[in-house]
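I am attaching a structure below and will ask some questions about it afterwards.
Every protein chain but one is kept in place in this view of the complex.
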Amino acid sequence: MKRYSAFAVAREALRYHTGWGRAWAAPTPNRRYDVVIVGAGGHGLATAYYLGKNFGITNVAILEKGWLGGGNTGRNTTIIRSNYLQDPSAAIYEKARALYENMSQDLNYNVMFSPRGVIMLAQTEHEVRGYRRTAHANALQGVATEFISPERVKEIVPIISIDGPRYPVLGGLWQARGGTARHDAVAWGYARACSDMGMHVIQQCEVTGVRSEGGKVTGVDTSKGPIDCDKLGVVVAGHSGVLAEMAGFRLPIESVALQALVSEPIKPCMDVVVMANTVHGYMSQSDKGEMVIGGGADGYNNYTQRGSFHHIEETVRALVETFPMISRLKMLRQWGGIVDMTGDRSPILSKTPLEGCFINCGWGTGGFKAIPGSGWGMAELMAKGHSPLTEAFSLDRFKEGRFIDESVAAGVAH
Amino acid sequence: MSTRIASHGRLIDRNTTVSFTFNGKSFIGHAGDTLASALMANDQMMIGRSFKYHRPRGLVASGAEEPNALVGLGTGSRFEPNQRATTTELFDGLSARSQNHWPSLEHDIGAINSLFARFLPAGFYYKTFMYPRSFWKSVYEPFIRQSAGLGQVPTERDADTYEHFYAFTDVLVIGGGVAGLQAALTAGRAGAKVLLMEQSAHWGGRAPVDGGTIDGAPVEEFVEQAVSELEAMPNVTLRNRCMGAGIYDHGYALGYERLTDHGPAQPGPRHRLWRIRAKQIVTATGAIERPLAFAGNDVPGVMLASAMRDYVVNYGVTPGQRVIVATNNDDAYRTAITLHEAGVQVLRILDARNSGGGPLMSVARELGIRIDCGRAIGKVKGGKRVTGVSVCAQEGQGGALEDVACDAVAMSGGWSPVVHLWSHCGGKLTWDDAHAMFRPDPQRPPTGADGLGYVTAAGAANGALALDAVLEDATVAASAAARAAGFKSKSVAPPQGAASPEAPLEPVWLMPRQAETPLRMKSWLDYQNDVKVSDVQLAAREGYESVEHTKRYTTLGMATDQGKLSNINGLATLADALQAEIPQVGTTTFRPPYTPISMGAIAGEARGEVFQPIRKTPMHDWHEAHGAEWEPVGHWRRPYAYRRPGESTHDAVMREVKNTREAVGMLDASTLGKILVKGPDAGRFLDMMYTNMMSTLKPGKCRYGLMCSENGFLIDDGVVARIDDDTWLCHTTTGGADRIHAHMEEWLQTEWWDWQVYTANLTEQYAQIAVVGPMARTVLETLGGMDLSKESLGFMEWRDGALGGIPVRVYRISFSGELSYEIAVPASLGQALWDKIADVGAAYRIMPYGTECLHILRAEKGFIMIGDETDGTVIPQDLGLHWAISKKKEDFLGKRAQERSHMTDPDRWKLVGLETTDGSTLPDGAYAVAEGVNPNGQRNVQGRVTSTYHSPTLGRGIAMGLVLHGPDRMGELLEFPGTDGKTYTAKITDPVFYDKDGEKQNV
Partner (left out) sequence: MLILRCPYCGVDADETELAPGGEAHLKRFGPGSGDDDFHDYLFTRENPRGVHFERWRHAHGCGKWFHAARATDTLQVFGTYPAQTSEPPKEVLALIRAARPGWSWREFA
C-alpha cells in the first residue's frame, strides 16, 4: 500500500496523479475464509480491521451487497459523543470516541475527526436533572463531561437563542472531546486498511443464504457463489432481520426511516454540535459549511429510505426556534436512512442461537459514533467468545428483562 | 464586453429603470430583468468565486441550474446568502454582494489555491493533514472551514414571516412551459381539479425563446391563449413564482411559492409552503442543457448556448461582442442565429460532429456564419474574462489548429430532461441512447397507496425535445393523469407544433476526445465544487468506482446546484474511465428539494410564542399576576414558585414549604390527569391497568394506584376514586394524562374489545385546587357548605357538595402528609373558587405554592414522584411499593414481565432515604461509589440519588435514592462524589423523614 502523506501527494502531483493505485483491492472471492463478515459498512469493516489488528486473524472476507459504506455509514449526521448514562453504553461509545482520536493516524487515512465539542441542551427542569445525573455517571465512567450554565452555552454557541419564549435554555451537558468525523472516510479508511492486511472486501456480493451443519455455521451462499467459513459476523443494520431469518433465528428489531438534511454552505458560524432534545433537533456545521441537521425517526416500519416531510418540518421548526439565524438559510437536500431499532433502543452485539454466527445490529439512530468501539468489541467477541465491551449487549437480555435504556436521562435520542 | 443591446428583450420594460447595487457599486437595470441579466447589461460578468480554488466565475446558465452566480442578497435582518442571481428578479433598491473571496471579488487571496490546484486533486485531504494529530482541529480544519463555506452568515433574527398552505387537487402540473400549459389544459378540459405551478414569473418556459410555431402562430400567442383559457376555468388554479419542490409518498407534493422576494416592500409572508395532496402529478419540468467539458470551460464568458440565447431574447443583453459557439447538436445553432440577428458577431461554430447538423446549419451558413465541423475547443484563454480560444480537432489530444480571439463562448453538449421530481419518490430512469440522456422510464413510475403510478412526465422532462413532440406528449400524459384521477378527457388532437427538424447529436463527454492530462485538469464538470474530468478519473483509478463513491470522493454534484449541470457529464466521464456503459454505472439518488428552499418556509408560522401551543389552567392568569415563576410541564405551564418582591426563588420555595406545614397552602392541581372509566366491565378493566385491586374499592372511597407497562416498568401513579357502581375516576400525573388515556384506549380497543368500558379524558373539564396544611379544614369550613370533619370525610374518601356556593367534589387525599383536601370544580368556576379560598384563607395565612414546594413536601414524607424515583427502568418492587401490588389478581399489565429473572434479582437497587452526615444537600443525580472498577475500567457504583432537596422543615438536606440492598443497610454510610470536586457522605435511612406515623394528616 502506498502510504498517504502530503509528501506523497506532492510527488504524485508532478506526474499528474497517475501513480495512485486502488485504495482497496477488488478480489474475486476465495472458496473459504476463516471469518466472513456480512456488511461492509463502518461496523463490519471495523470488526474485520480489529480482528486483524488485535487478533492476527486476516483470512477474512467482508461481503457487501452494494457499495461499501453505502448504508447508514454514509447517511448519518456524523456526530461522535460518549456522554451516555448507562455503564455499558458509556463504555462502548467512549472506547469508540477514544479510537476516533487516533483513527486518521492508525489507518493512515484522514477521517477528519474533529473534537469540537457536543452540547446537549437542557430546556426543562426534568432535563436539567437528567443531565446532572449523566454528568455524575460520566465522571465515574471516565467520560469527560460537565453540566454547564446557560451563559456558558451562549459563550460556546453564540448563534443560539437561550431565552426563547417557550423553552429557554437552562443549561447543557457539555462533552468537549465529542465532535464529528467525515463519515465516508471512516468506511474507506477501514476498507483500505483491511485490504492492506490481505482481507478481501468484496462489493456487489449479496448473501442469499446461511449454511450450517449440526447447529453450527459453515458458510454462506452469495450472488458470487458459496463461501465457507468457520465464523460468520452479520453486521447489516436495517437488513439484520432478513439475514437472521436466513440463519434461522429472529430478532427484536424493527426498521424505520430516520431523516436528515443539510443547508447550503455558509462560512463557519458554529464550532460545536448542539442537540436540543426537548424540541427534537440537532445541528452541526460541516467542514464544507453546510448546517447538518437531524431529528427524530418515523414511527412505522419502512425500507424505502424516504421519510415523511412533517418530521422535517418539526425538526426545522425546532431549530429555527433555537437558532433564529437559520431561518434565511435554505435546505439544500434531505434524505433518509433505514435504522434498526431494538426493544430498548440499545444495540445488540452477541452470539446467536447458531453457533459460530455473531450479530451486531440495532444501533438505531446512534451507530456512526460507535463504529470503532463496536468493531473492537465485536472482533474480541468473535475471536475469544466474549468481550467486556459487548457483554451487556447480548441478545438474551430481552428475555431476562435486563435492558439498557438510555432514554431515562431526559428522553435523549441517540 | 457584455452589454445591453437595442433589440430583443421580451421580458423587460425598457421604459422603467431600476437601481440596485452589487458589491456596493450602483447599477441600473430594467423592470423585468433578473439580477443576472442586469449585471450582464452592466458588463459585470464575474460574479463569484468557486468553492475550492476560488477561481473567478461568471454566469453559465439563465435559470435554476446556475452553479456560479450566487450572491448574498439584502442586508441585516433580511440578508440571505447563496441566492442565485439568475432566479432573482430585479427590484428597486436590491443590494447584492458576491461571495467566497477576501478581500474582494477582483482580488482574492484564496485564489492562491488555484496555483496549487495540481497539489489539491479530488480527495487530497484524505491523504494529508494527518500530522501532527492535534493540528487537524487547531490548524488544518479551521483553515479549510474558513476557505470553504460559500455565503456569509446571517446574524439577525429573520424579519420576514412565512406560511403553510394546504391544497388538494386531482392533477398537479409542475412546470408552466408549453408542456405544462398543454397538460393543464388537457386535464382541466376533462373536468379535473388542476393546480399548475411555475417556478419563474413567466409562463411558457423556453419555447418562446426557441421559436417555432404552434398551430401556425408564434409560440407566444399559444402561451397567452392557454393562460387566459386556464384562468377562466373554475377548476384550475395557476401559480407562478411557485416551484414544485418535492414529490413524496402517496401523492404528497411540496410547492415553494416566493411571494415577496421580487418586491420585499410588499406586505405579507415572504414564502408560502404548499403542502399538496394530488391524485396524479404531471411533471412538465423541461430539460437542462449540458455544458461541454473542455479546458477553461469555467472562465467567465463561457456559457450554455441556450442561456446566451435566453439573455438576448428575454432581456436584450449579450455576454460579448465576438462569440464562438461549440456544440455537438443542432440546438446551439439557434443561439448562433439569434446572436447574429441581434448584431453580435459569431466568429465560429465549432461543431464536434464531422458531418455537422441539419437545416439549422444551413440557415446559419446562409447568414454567413463560419462553421467548422469535427472541431473542438482545445482551451479557453483568459482569467477573469474570456479572451480567446484555441481550436483543435475533436478527434485528437488538443493540438491547436488556430487561436481565435473572442470575448464569449457558447457551449452545448445536448440536453438532459429534468427528472428530479420524477425520481424523488422512486421513479426509475432509462437511458436514451439516441439523445444521450436519462429519461423517465414509464414502466417504472413512483407508485402510490394503490400500487399504481401517480406521476407522469410530460414534454422535454419526458425526453420529448422537439416542439411538436412536446405538445403531443403533454396531451397524452395529461389525458392519462386525468383518467387515472377519474376524469375522462375528450380526445382532441393536440395543437400542432412546428420547429426546424434537427440532425442527431453526437455524444461528446470530453473536448477534444483524447485531451491530455493538463487539459483534463482544467476541464470542469462541477463548477461550484471545482470538480474536473481529471478528478473523476482519479477517483475511478483509486477504486471509488461506484457512482456514489465517486460523487462523495470528488464532491461532484454535491454543491448548491446539486449537480444539475454536472451529473450526466460526470457519470459519462466515470463510465469512460471504467470502460463501462453509462446506464451500467447508474445515477446517484435525486433528493428533494429541486432547488433549495428556505428554512423559514419549512418552519412556517410556528415560531416564538406560537412555536407550540401553551395549555393554561383556569387560574393561569392569576398565577402570572402573583409572581409565578413558570416551569414547563408538557405543554402546560405550572408555577414553580411565587416570588415576592425582594425574594429569591429559593427563599420563596422555603417560605411556601414552611407556611404550608405550619399554616395552610393552596396549589393549582388542575393539570393532573382525570380520566373517567365507566361501564359494566370498568372494574375488571382497571384491575388489569393497575397493579392494585380497583374493583373492590367502595363508592365514595379513594385508593392510590400504580400503573405499569406490559414490560413491567412503572409508568404512572395517582389516586383512583370510585364514583358509583360502574364509574371510577382515575387521576394521573400531569405529563401522563394524554399518554395514560391513550394507553387505556389501546388496551380496550385492541385487546379487550369485547369488554364494556368507556373512557373519557376529563382533565380540562375540571379545575382542581389542593388546600393543604393544619388550617386546611378551618379555611374550607369558613367557606362553608360542607361537613368536612374527620368523621364525615375520612382520609381517602370523597364527597360531592358545595363550598361557598360553588358545586364541588372534595377528595380528602394528601401528597404532603398534611391535612389536605383536593377540590374539583367545573373549569369555568375554578378561578371563582380559587379567589374565595384565597379570600377566606387570608385570615389563616394561606399562600399559594408551586411545584418545587410540592416536591419538597412529598420528599419529606418519602412519597415517590414519577419521573424522579422512576425513569422507565424502575419497577414498583424497587420502590418498596409491594403493598400496592395485588397478590390476589391473576393478571395485570406488567405482572408477567416482573417475573423475569432480572426483575426478581435480589441485587436490584431499592429505595431508601439518604441523609448527609453534615446536613448539606446531596447533588442531584449523584452516584454512590463502591470499591474497584468493572472490566471496562469504570468505577463500580452501588446506588444513586433520585430526589434531593434542602428541607426547611428539618433544616437539612434530605434525599431519596436507589441503593444496592438498601433497605437491609440502614445506618450505613455511602460516598457520593460530586461533579464539584467534593465527596458527599450520606447515611442510609428510612425514606420517610417527617411525621413517620402520619399524625398530621389523621386529624
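Chains: A and B, in written order; residue numbering restarts at 1 for each.
FYI, a residue touches a chain if its C-beta (ideal position, glycine included) is under 8 Å from a C-beta of that chain, and two chains touch if they have at least 3 such contacts.
Here the structure is a predicted model, which is why all the values come from computation and not from measurement.
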item: Neighbouring displayed chains - absent chain, whole complex; value: A, B
item: Listed residues A:Arg15, A:Arg250 or A:His386, member touching the removed chain; value: A:Arg250
item: Residue of B:Glu710, B:Asp839 or B:Asp995 in touch with the missing chain, whole complex considered; value: B:Glu710
item: Selected residue (touches chain absent from view) among B:Tyr126, B:Tyr252 or B:Trp728; value: B:Tyr252
item: From B:Arg370, B:His882, B:Arg896 or B:Lys996, residue that would touch the chain that is not displayed; value: B:Arg896
item: Option touching the unshown chain, where B:Thr161, B:Thr213 or B:Thr447 are the choices; value: B:Thr447
item: Those residues of chain B which, in the complete complex, touch the missing chain; value: 248-252, 277, 426, 447-451, 710-711, 742, 745-746, 749-751, 753, 890-891, 895-897, 899-900
item: Missing-chain contacts mapped onto chain A; value: 239, 241-242, 250-255, 298-304, 308-310, 342-343, 398-399
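Quick note on the criterion: only the chains that are shown with their structure count from here on.
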item: Centre-of-Cα separation between chain B and chain A, whole angstrom; value: 22
item: Parts of chain B lying in touch with chain A, wherever the complex brings them together; value: 51, 78-82, 118-119, 121, 124-131, 133, 136-137, 141-142, 144-146, 148-158, 160, 246, 248-249, 252, 254, 275, 425-426, 517-518, 521, 534, 538, 541-546, 548-549, 552-553, 555, 560, 562, 589, 591-593, 596-600, 602-604, 606-609, 611-612, 614, 631-633, 640, 711-712, 867-868, 871-873, 897, 900-903, 923-927, 929, 934-939, 941, 944, 977-979
item: Residues of chain A that touch chain B when the two form their complex; value: 4-6, 8-10, 13, 16-18, 20-26, 66-67, 69-70, 74, 87-88, 90-91, 95, 101-102, 104-105, 108-110, 112-116, 123-126, 128-130, 132-137, 139-142, 146-147, 159, 164-167, 179, 182, 184-185, 188-189, 203, 263-269, 285, 287-289, 304, 306, 308-309, 312-313, 316-317, 319-321, 324-335, 388-389, 391, 397, 399-403, 405, 407-409
